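What you see is the complex with one protein chain gone and the rest in place.
What follows is subunit A.
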Amino acid sequence: MTSDGAKEKIVIRFEHNWTEGSPQLPVFKKMLEEFKKENSNITVQEESAPDTQYHQKLKTEISSDTLGDIIMNWGGSEVKGAVKNKQFMELTDIVNEDPSYKNSFVPGILEGNNVTYQDIEGLWGIPINITLTGFYYNKKIFQSAGLQVPETWDDMLNVINKLKETGTIPWALGAQDGWRVEHVYTQLFYKINGVKSIYDLASRKVKYASDVGVEPFKYLEKLRDMGAFGSNPAAVSFQMEQSEFMSGKAAMNFSLATYAKKFTAEDSPIKDDAGYFAFPYFSDKAQYKNDIFAGGGLSFSLNSKLTGAKKDAAVKLLKHITASSGQQQFEDASALIPTTDIQQNTATPAAKLVNEFRATFKSAKNYANDITDPDSLSSMLTKLRDVSTGLMNKQLTAKQAAQEMDSEIANNE
């Protein structure tokens, strides 16, 4: 408050990547207007950049210690330097002070790998999106081939073989882009070893070249050799992968829930045919049936330099954006999966598909993002993606791929 009783004028620097054309931008603008009506003394100064440039901007600002007040980020290794350097505010007390806000979040999401770290205590961001993965499939192709949705990997291998007979690419996979193969490896890893095994790898209790790391690579090799991904998946980019699935050349696509809107859009050739099924489990590993590749994605963090009235204002705005009502609006606009437990939208085909992803998440026993998230060595995710493409390109065997992961550790620690 100023001396004449008027509220202090405050400017909050809000950094995000929702630029013109982003479906989230109109929602965000509306939320800022709502906030402004109730908080006329607070001005929100937006700083936005398109996705790739935003990541560069974030890195530069972390390096130069010039971060905004509220910072959009994806947690994990990208911002670990900022967390270690105490540039992000620790948020546990802020969340605990407001039980209704805290309890609105899906259980476990505030302990996820994208907002917490194994070796640094505390909560470093508020996630507003859950990364969910699963299989999209073409119902028309399945119907004409007389196929049912697979539940186990025995079913899945059967589906793949039958689809090959029809001349369709069973599973579109852009193995040229390492992260595509790494996602498949990760999900196979969780179904074979369970999510908690990633901490054994990160703590070096277990090597990648043991059965834990090798078995998922072996399964990937098996899928490659049986032609599950077509003739040369290493030559297929992510864009081509989506194109193959959307044009009906491929029957299945393991991908993120955020693409539900794209596959069911009015101009999508498969808008009425896109279905969903959960990543199959191994019958002899039924205990890991509900271990899934998912977790907090997009989050917002606060600058640790905030104090006094400005800190209070930033916390207020953060809660306004990340509370249930805000997240509902983002979901309606753009298939961002909320981290709060909210009324499910069933209005659009995309929303119906996303609800199927969400149902899998609700039944999950354990979940995590990338296997290398808890690893202190920052090069491990890149290395995993490199060896995964190497395996798909037949440069490496499963054992060699796992050994290269261990070599990366040995060469850098």
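Just so it is clear, contacts are C-beta pairs under 8 Å (C-beta built on N, C-alpha and C of every residue); 3 or more make two chains touch, one makes a residue touch a chain; residues count from 1.
By our rule, contacts and distances are computed from a predicted model.
Peer 1: The chain that is not shown, which UniProt protein name from "Helix-turn-helix transcriptional regulator", "FtsX-like permease family protein", "Carbohydrate ABC transporter membrane protein 1 (CUT1 family)" or "Zinc protease" does it carry?
Peer 2: "Carbohydrate ABC transporter membrane protein 1 (CUT1 family)"
Peer 1: Of A:215, A:273, A:331 or A:386, which sits in contact with the chain we cannot see?
Peer 2: With A:215, A:273, A:331 or A:386 as choices, the missing chain is touched by A:386.
Peer 1: Per the definition of touch given earlier, which of A:40, A:307 or A:411 contacts the omitted chain?
Peer 2: A:411
Peer 1: Of A:45, A:103, A:203 or A:237, which sits in contact with the chain we cannot see?
Peer 2: Selected residue, touching the omitted chain: A:237.
Peer 1: Write the list of subunit A residues that the hidden chain touches.
Peer 2: 59, 62-65, 77, 81-82, 84-85, 87, 176-178, 232, 234-237, 240, 378-379, 382, 385-387, 389-390, 392-393, 395-396, 407, 411-412
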